[in-house]
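Heads up, the thing below is written out as structure tokens.
Removed: one protein chain of the complex. Kept in place: all other protein chains.
So, chain A:
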């Protein structure tokens, strides 16, 4: 057991190492790239440029450059981009993490709970009008672009109907720290949570419905019926329980990606300065140190999410446990 965990941990480190090397090579070692000039910033003086070149080791072999970069991110934490403006990268990432985590965790709770309910209800009433209605709504949720949906949400809750009783509680856009103002934190995030969750509710509800209906065809469901169990029990304890594996796979992938920065559009529409926004801006400006840092951050989360998924698999499916 301990050995398995250690091995898993080793694999995670190896994957992160691989990602960091690839990204490093893409941005720092492509022919024609002049990382020193980029990092020094526009209109930087020759002295600054020289200092950067030395400091990042651009006058030395590639592996030294790589080691120096990793050292600046993980050990000293003093990676700076646009040196002439002196923008510290690591604190910027650290400040963005809680924003993205708050957004994604809340939305994930919402979409998991709602889509499980929808999946169960639709599967239990399959082919009825209720099932058809839920699946049509799900499809609608999937097909609405999140950016557009966010804008519409803002239009309704921030301007058009803001003064009506229904939406007067909605605070202005932006993020409030949980530790400073828990109520404000919650209220500012409600609309972003819903916006982000709708797409996933549509997908997960449909996936779960299909998985449950497939499970219901299995032989062990017939056994469960022959045992005289109630339909509800059969649905929840046998069909749903065995359908969760597909659900968890999907969840691990989506959750990892979102925490890693792909909640970008939602973050932008709602003025939340999270990781997605940070990465996006870094790519826009070709801010190399920032790109490196956000990619490393994202890979940490994707790798952790995968490990958690594997762990949950083992919890869910005894067949994966080695005896």
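Simple rule for what comes next: a residue touches a chain if its C-beta (ideal position, glycine included) is under 8 Å from a C-beta of that chain, and two chains touch if they have at least 3 such contacts; residues count from 1.
Here is the rule we go by: contacts and distances are computed from a predicted model.
The listed choices are "Sarcosine oxidase subunit gamma", "ABC transporter ATP-binding protein", "Ligase-associated DNA damage response exonuclease" or "FAD-dependent oxidoreductase"; the UniProt protein name belonging to the chain that is not shown reads "ABC transporter ATP-binding protein". Among A:7, A:42, A:132 or A:225, only A:225 touches the chain that is left out of the view.
One chain is missing from the display, and on chain A it is touched by residues 218-220, 222-231, 233, 237-238, 241-242, 316-319, 323.
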